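Left out: one protein chain. Kept in place: all the others.
Here is chain A:
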Amino acid sequence: MIMALYRLTGRLCRAVSQTRSLGTAAVEAEPPASGTRAIFRTVQQDPAHHSEQDLGQYYTLPPDHVCSVFPHGLPRHFQLQMKTFNETCVMVREPALELISHLKKADYSKPALRYLLYGVTGTGKTMTLCHALHYCSTQGWVVVHIPDAHLWVKNCKELIPSSYNSSRLDQPILASQWLKNFGITNKHFLSKIKTTKTYMWTKRESTEEGQPLGELLEKGLTRIKSSSDVMGALLRELRLQCSKPQDEGSGAFRLVVAVDGVNALWGRTTLRRENKNKVEPEELTVVQNLRKMLKNDWCGGAIITSLSQSGSLFTPRLAYLPHELLGKEGFDSLDPFIPVPVPGYSEKEFESCYQYYIDRKWLQHSQSHTEEGKKELIFLSNRNPAVFEKLCAAL
C-alpha cells in the first residue's frame, strides 16, 4: 500500500511539475517551486521521527550538525559528494530504522546491547552507522565513535612502548587525533562529567579526582606521549559513570560506542616492532581499551559495530559474514549480539537515488535519463550503492 501511495504521489508530482513546465513555455528547466517537493526527499529532518513512510527518501543534515557529530566519521567518498552537492543528504533505509527502533525500545538498566551491521562491500553499513549516530547525538547521548578501526592496525609510523604496561605499544598520534575529535563531538559533556580517581601520567603529572573531563582531554592533547593512556582513562570513566544510577551532580547520560570495521580488533596487524617482530592486536593499548568498551559489562548505553572487508587485512575478498570476518576469538567476545544485515538498494531505494542524482545534475549523459539507460545502470551496478555511485561518477 505504501508502495502504491509512493507511486501515486510520484506520478502526481511529476504530472504537476510537467504541467507547470508546459504552462511556462519560456522556461527550459523544471521550475523549482516550493509546492513540488522532489519525491525522494522527506519532510522529516529529525532522525528520531523517521518512520516507514520515509523509507527510501533522503533527509538533509544541517551543516553544523555535520561538523560537530562527524568530524572524522563520514566515509571519504561521501565527504566528496557532500562537497560537490553542497549539502549532506542521507537516505533513510530499513537497517537504520530497525536500529533506531531498537535503540528507542531498549532497556537501559540492563547491560549494553551490541548491534552488528554486516553485509557485502558497498551496501551502506557505515552510512547506516552514521544515521544511527546522528539520532543518538540529537537525543543527547555521549558519542564514542571510531570511524575505522582498521586504521589503527595498519600504516602506523610511530609505536612507542607503553609506560603503563611495558609489553604493550602505544600509538600517540592516533590517540591524540581521536581525543580531539571526541572533544568536538561531545563538547557539552566535557564539563559535566567528573573523574572518579586520580591518574598518574608521569612522576610529576597527575590528574586529581573530581576534575572535569575537559581537563583530562587537555592533558591528552598537550602530552602526546601519554595520549593513549588518557584515552583509556577517558573510556573507563565513561563506562563507570554511565553504569551508575542518577547522581546529584552529574546527570545520567547514555553512552553509545560506535566502531566501524570492528573485525580489525581481532584480526592481524601489519605493524612490526623495531626488531621486526610482528605485533598482535592485543599488544596495542588502544585496541585493548576498545575491547574493554565492547564488553557488555556496563549498562546505560548501546554498542553499534559494523564489519568491513574493504579495509581489512588478510581476509578473503568475498567474505562478508560475521564469523568469517571476526574469526573465532572475535565472534566469541562479541557474542551475544544483534545482527543487522544491510542489503543493497531495493527497487524503491534505487529509484530514489537515481532521482536524487538527476536532480543534483550528477548524471549528465543524455542516455542516463532514459528508461534503457536506467535498466543498464541497474544491471551494471546490481543495485549496490557504492558501485552505483562509482558508475555515475563517470557519467
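Note that a residue touches a chain if its C-beta (ideal position, glycine included) is under 8 Å from a C-beta of that chain, and two chains touch if they have at least 3 such contacts; residues count from 1.
Here, contacts and distances are computed from a predicted model.
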{"item": "Protein name, per the UniProt record, of whichever chain is missing from view (\"SERTA domain-containing protein 1\", \"Isopropylmalate dehydrogenase-like domain-containing protein\", \"Small ribosomal subunit protein uS9m\" or \"Potassium voltage-gated channel interacting protein 1\")", "value": "\"Small ribosomal subunit protein uS9m\""}
{"item": "Selected residue (touches chain absent from view) among A:Ser51, A:Thr196, A:Thr222 or A:Asn382", "value": "A:Asn382"}
{"item": "Contact footprint on chain A, counting only the chain that is left out", "value": "120, 317-318, 372, 375-376, 378-382, 384, 387, 391"}
